[in-house]
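Below: one structure, written as structure tokens.
Yeah, one chain of the complex is gone here, protein chain that is, but the others are all in their spots.
Letters are used for the chains, namely A and B, taken in the order the chains are written, and counting of residues starts over at 1 for each.
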Amino acid sequence: MKLRTMISVKLGAAMTAAMMVTAAPASATECIAPSNPGGGWDFTCRTIGRVLSELGLVEGNVQVTNMAGGVGAVAFAMVAAERPADEDLIVATSTVGVTQMAQGRYPAPLETMRYLAMLGADVGVIAVDNDSPIQTLAELNAAMAADPSALVTGGSSGAGGWDHIRLLMVAQQAGVSDLGAIRWVQFDGGTDAVTQMMGGQIAVVSTDMGEIAGFVESGDIRVLAVLSEEPIPAFPELPTAMSQGVNVIGYNWRGLYTGGQVSDEAYNGWVEKLETLYNSDNWQQAATSAGLVPIWRGGAEFEAFVREQAGIMEQISRDIGIIQ
Amino acid sequence: MEVLSLIGSGFLVALTPLNIGLLLLGCFVGTLLGALPGLGPVNGVAVLIPLTFAFGFDPTSSLILLCAVYFGCMYGGRISSILLNIPGDEPAIMTTLDGYPMAVQGQAANALAISGVASFVGATIAVIGLSLFAPVLARAAIHFGPADYFALYILAFATIGGIAGVDPRKTLLSALIGLMLATVGIDPISGVPRYTFDNFHLFDGIEPIVALVGLFAISEILLILEKSVKDRPKAIRVDRWMPQWSAIWPTRWAMLRGSGVGFVAGVLPGAGASLGSFMAYVFEKQKSNKKGTFGKGDPRGVAAPEAGNNSAAGGALIPMLSLGVPGSGTTAVLLAMLISLNVQPGPLLFERQPDLVWGLVASLYLANIALLVLNLPMIGIFTRLMMTPTWALMPVVAAITFVGVYGISNSVFDLELMVFFGVLGYVLRKLDVSLVPLVLGLLLGGDMERNLRRAMSISDGDWSILIASPISITLYVLTIGFLALSVWLAVRDHRQTKAERLTEG
Partner (left out) sequence: MTGLSVRLFGAAVFAIAALYTLQAGTYQITFGDVLGPSVFPVIVGIPMMILSASLVVFPTGQVEWAGRDRMWRQAAALAVFVAYVLLMEQIGFPITTAALIALIGIIMGGAPWRAVALGAVFGPGLWALFDRVLGLPLDFLGKLFG
């Protein structure tokens, strides 16, 4: 019995010690990051959650729940089944998530949810090692057109994922007919892909700018094209694909959805709060420093955009043979 | 000595009252989280991230706090391995093999002390390696391609037969069950769901920590229940409360060897602390197990994996800081935190933010000392835990594992899975099948498969890529040498026992 009290005393001491520092009030608002801690969706939830409470848009803190699985499918299924009308719940998603929906990899269709807003976007890049003989996007396209299987390409998504599709869109524009012959290697992240390229394992990387910006600055890799409409503010000297005559735009936007049965009132309330958040310096700064380009689309406009993008994605996936 | 002056300036950064306070808090919380089964460094660091935001610490202070938690967890994980035969987190599984037998023999204090000192040695060697060679090592690690990683995993699994158990077939089968479980879930390369039975809870695969606590903690309770009420309350005999220096000193070479092996595993992104402690144990056993004492409470079997685990944890910071490639789940969380604090790890970090890097390095030195100082006096307290009657200790441990798993995943399904693994673990233990290879298979299987498939994608289906690089060839030669040595040793032992039997008969 004496020992038991000792354990309780120890636990008690630990609790008070830690309580003095935390003592954060619980709050009703919850953001689900459908990934493990550390990914892009986790960043979306944690940053948006932080800024929401900094700006006083929600009471207390926003509680971030990680619910990894199936590239967002697990969280999607849970919200659809258990919390479709929860007005205090927001879930992070992105182009990657919509790609999965468009390819029918989620357990329910896109329309199951209500899409709130996008708040920023990461820009796709096509890069090679700085020792590579390929100097421009035109040279890469010529090489791929001559022999689609000659170069090994890679990125952070699996076959048919968004990194892969962006590269294939470029190749398609360049007139490569046998897209399936282009070799694609999946890595666990953009930096993994880049370091493997620096180690000579693969020749071309297609991924998001944010994660690999350090390697661009250090000169370890050469960016052939950024897949944005305008040159990106952080690296104005890098050429866009469009400026080189290849009409491919490949953003990876970051946004949020909520349950499909949430009332219009709550939905509009969220859109309004998120717009306030978007216009705050806190968000603009946090987004830029994470390598995102702040872009706003909200409410009905965003709903339409998500549907349009899913349609395009489905078409591309069909065109290049990822889905039948 | 440029490095010395850099570290000196780092100590100036680290030695502010706030940072020292955070360091101590981090070490304490980390040890506690590591010691609780089901909670490990990933949760610890993830839990504390909001705290660093809430208080608006600068990046250096935040990183110091979180790294102290990270190292603290690595220290803490061994405590329940030794005292309860339940690993506190994944890298601590190897410590159960000899740590728990030591505790059963009344050597709990010594086992805790050896593991504490070994952790200190391992982590310190890793931090020295980090401060001297980080950029060079990171550049070297780049040349490790998918085929080489695959060869490394082959080496790991080929040596698995040597870790425990009487019948190597059972040990190997256990590893294969682990590899089989690792294929459950949506395949990240093709997007095909495998063995999920259309249950979306299985889409993300089986979380290793769920299997780990189920296999070890729940099955432990079932095993205890087997004994009758009368022979039960054997609160384990404790021969002494305080460790003896004479028990620690002989393990010094095991610690150094374990540190070396673990450090290499840590520097390679993707291998991580579990592989580090595993390889350290296997190599130490191969090297030192002359009298067959490993697995029965050999102090070197505690020293090597603990040194390996901590030095791998330190080594994993190298690719994380200088390449931005997270080597493990925990470093992935640290990486995310750095990015959200507006620090971009990568090739330029050491040049651009020397204050941060060297402040961190200095605080790691300090954290190690703090952990050793915190941990040695706590040995007496922890050892006394052994005296808690089983009926009081085990239900609380079970409750903690349930809460720990649920608190992280919010999934009742994971709890069901945990109970299932408890029954599986019980059956396997009754059948004399070691559980350690199963957990390693589950932990490493995913990466093993992905690297095989990456290699095959690179070569466009040509299997010869697997033996195309000097690194992979070296690893395969090591594997063959290791297996040959094991067979030779086994044959020799067999002959000896035969000869002994003949003389006896």
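Criterion: a contact is a pair of C-beta atoms (placed from the backbone, for glycine too) under 8 Å apart; a residue touches a chain by one contact, two chains touch by 3 or more.
Predicted, not measured: the structure shown is a model, and the values here were computed from it.
**Student:** Considering the entire complex, write down the shown chains that touch the omitted one.
**Tutor:** Per the touch rule above, the missing chain touches A, B.
**Student:** Can you say which of A:G175, A:G200 or A:G321 touches the chain missing from this structure?
**Tutor:** Spelled out, the listed residue whose C-beta touches the missing chain is A:G321.
**Student:** If I consider the whole complex, including the chain that's not displayed, which of A:R183, A:R222 or A:R254 touches that chain?
**Tutor:** A:R183
**Student:** Out of B:A398, B:L443 or B:L475, which residue would touch the omitted chain in the full complex?
**Tutor:** Going through B:A398, B:L443 or B:L475 one by one, B:A398 is the residue touching the chain not shown.
**Student:** Which residues does chain A use to touch the chain missing from this display?
**Tutor:** Chain A touches the chain not shown through residues 1, 4, 8, 11-12, 14-15, 18-19, 22-24, 26, 63, 65, 158-160, 164, 180, 182-184, 320-322.
**Student:** Touching the absent chain: which residues on chain B qualify?
**Tutor:** Considering the whole complex, chain B reaches the absent chain at 43, 47, 50, 166-167, 169-170, 172-173, 176-177, 179-180, 183, 187, 189-192, 194-195, 218, 221-222, 224-229, 232-233, 389-392, 394-396, 398-400, 402-403, 406-408, 410, 412, 415-416, 419, 422-423, 426-427, 430-432, 445, 449, 452-453, 456-457, 460-461.
In this text, only the chains that are shown with their structure count from here on.
**Student:** Quick check on the complex: what are the chain B residues that touch chain A?
**Tutor:** Contacts found on chain B: 25, 28-29, 32, 42, 45-46, 49-51, 53-55, 141-146, 185-191, 193, 200-201, 203-204, 269-270, 319, 323-326, 329, 332-333, 335-336, 339-340, 342, 344-349, 381, 384-385, 387-388, 392, 396, 408-411, 450, 454, 457-458, 460.
**Student:** If we count contacts the way the header does, which residues on chain A are in touch with chain B in the complex?
**Tutor:** The touching residues are 3-4, 6-7, 10, 14, 17-18, 21-22, 24, 36-39, 42-43, 46-47, 50, 61, 64-71, 73-74, 77-78, 100, 103, 105, 107, 149, 152, 158-161, 183-189, 191-192, 195-196, 198-202, 211-215, 217-218, 220, 286, 289-290.
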